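Every protein chain but one is kept in place in this view of the complex.
And now, chain A:
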Amino acid sequence: MQILGRTTRIDFLGRRRIAAVVSGLLMLVSLVSLLAQGLVLGLDFTGGTLIEVAYPRPVELSEVRQRLAGGGLGDVVVQHFGTARDVLIRVAPREGLASADVSTRVLELLQEEGGGPAMRRVEFVGPQVGEELAEKGGLAMLYALIGILLYVAFRFEYRFALGAVAALVHDVLITLGFFSVFRIEVDLTVLAAVLAVIGYSLNDTIVVFDRIRENFRKMRRGSALEVMNASINQTISRTLMTSLTTLLVLVALFAFGGEIIHGFALALIVGIVVGTYSSIFIASPAALALGVSRSDLVAPKREEAADDRP
């Protein structure tokens, strides 16, 4: 069985202007959303307390709120988590409240009488730790990009490296933009997913670049654009196939992995869709726009150097 029976001849690069407009718009929307409303940062970054409890019966949120009202906890968010029996309680960090005691207080309030819920999970992150994590996360992203830039520049050529990084920035921006636009919470696992997307999207891009380098050596004739087009066409079935299998697994993870892993799976799903698109429509056109030519990748022959002698 084959998705694409023969080597296709689609003019991918001919559509690069349309792609640039589409990507530009998506990036603009992401950027505006990120600047205007930012990300819904999870507890990992903001600090605070999160308590997940399971009731033996479906419970009204108002009932839970009422119980917590008199506890002097301040800013409390109560919501269902998955089912009507599971409740998630978030308490913002607040002055005058010894933060490590908050979870104890909440559980006491909920379990005061019989029929109370069972504790499923408690997470408390001090504000200090949260700030450190946010800082570290940003740094991690930066270092990953620099490391990759160096490796690709070393293996290929700096314009390819810039093309690859342009695609990565594109992917990260749109993935984060997606989380910003739809107000989905970003926690530590989402950050990990975004970093994994960087690795994955690069994977795709490298495969295409590899083929471009090979074809520059093989196809003696043909412009850079034609060589790139041919390379993308030759690798397109692999690109789609790999993305498809990875997406299969991720959809399984999203559907069956439980609530905790939702953000992680979603970030990867979005990232891989965007990453696959960018490795076709962004990375190579960007390298082309920077002026990559055959001589940049094919080592000059020895005789040419000898010709310089009088």
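Keep this in mind: a contact is a pair of C-beta atoms (placed from the backbone, for glycine too) under 8 Å apart; a residue touches a chain by one contact, two chains touch by 3 or more; residues count from 1.
We adopt the following convention: contacts and distances are computed from a predicted model.
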item	value
The complex's invisible chain, by UniProt name, from "Protein translocase subunit SecD", "sn-glycerol 3-phosphate transport system permease protein", "NADH-quinone oxidoreductase subunit L" or "8-methylmenaquinol:fumarate reductase membrane anchor subunit"	"Protein translocase subunit SecD"
Residue among A:42, A:137, A:163 or A:177 that touches the chain left out of view	A:137
Hidden partner chain, touching residue among A:12, A:264 or A:277	A:264
Options A:253, A:273 or A:289, residue touching the unrepresented chain	A:253
Given A:31, A:109, A:122 or A:153, the one touching the chain that is not displayed	A:122
Interface with the undisplayed chain - residues on chain A	1-2, 6-7, 52, 54, 93, 95-101, 103-104, 107-108, 118-129, 133, 136-137, 139-140, 143-144, 147-148, 151-152, 155, 188-189, 191-192, 195-196, 198-200, 202-203, 206-207, 210-211, 214, 234-235, 237-238, 241-242, 244-250, 252-253, 255-258, 260-261, 264-265, 268
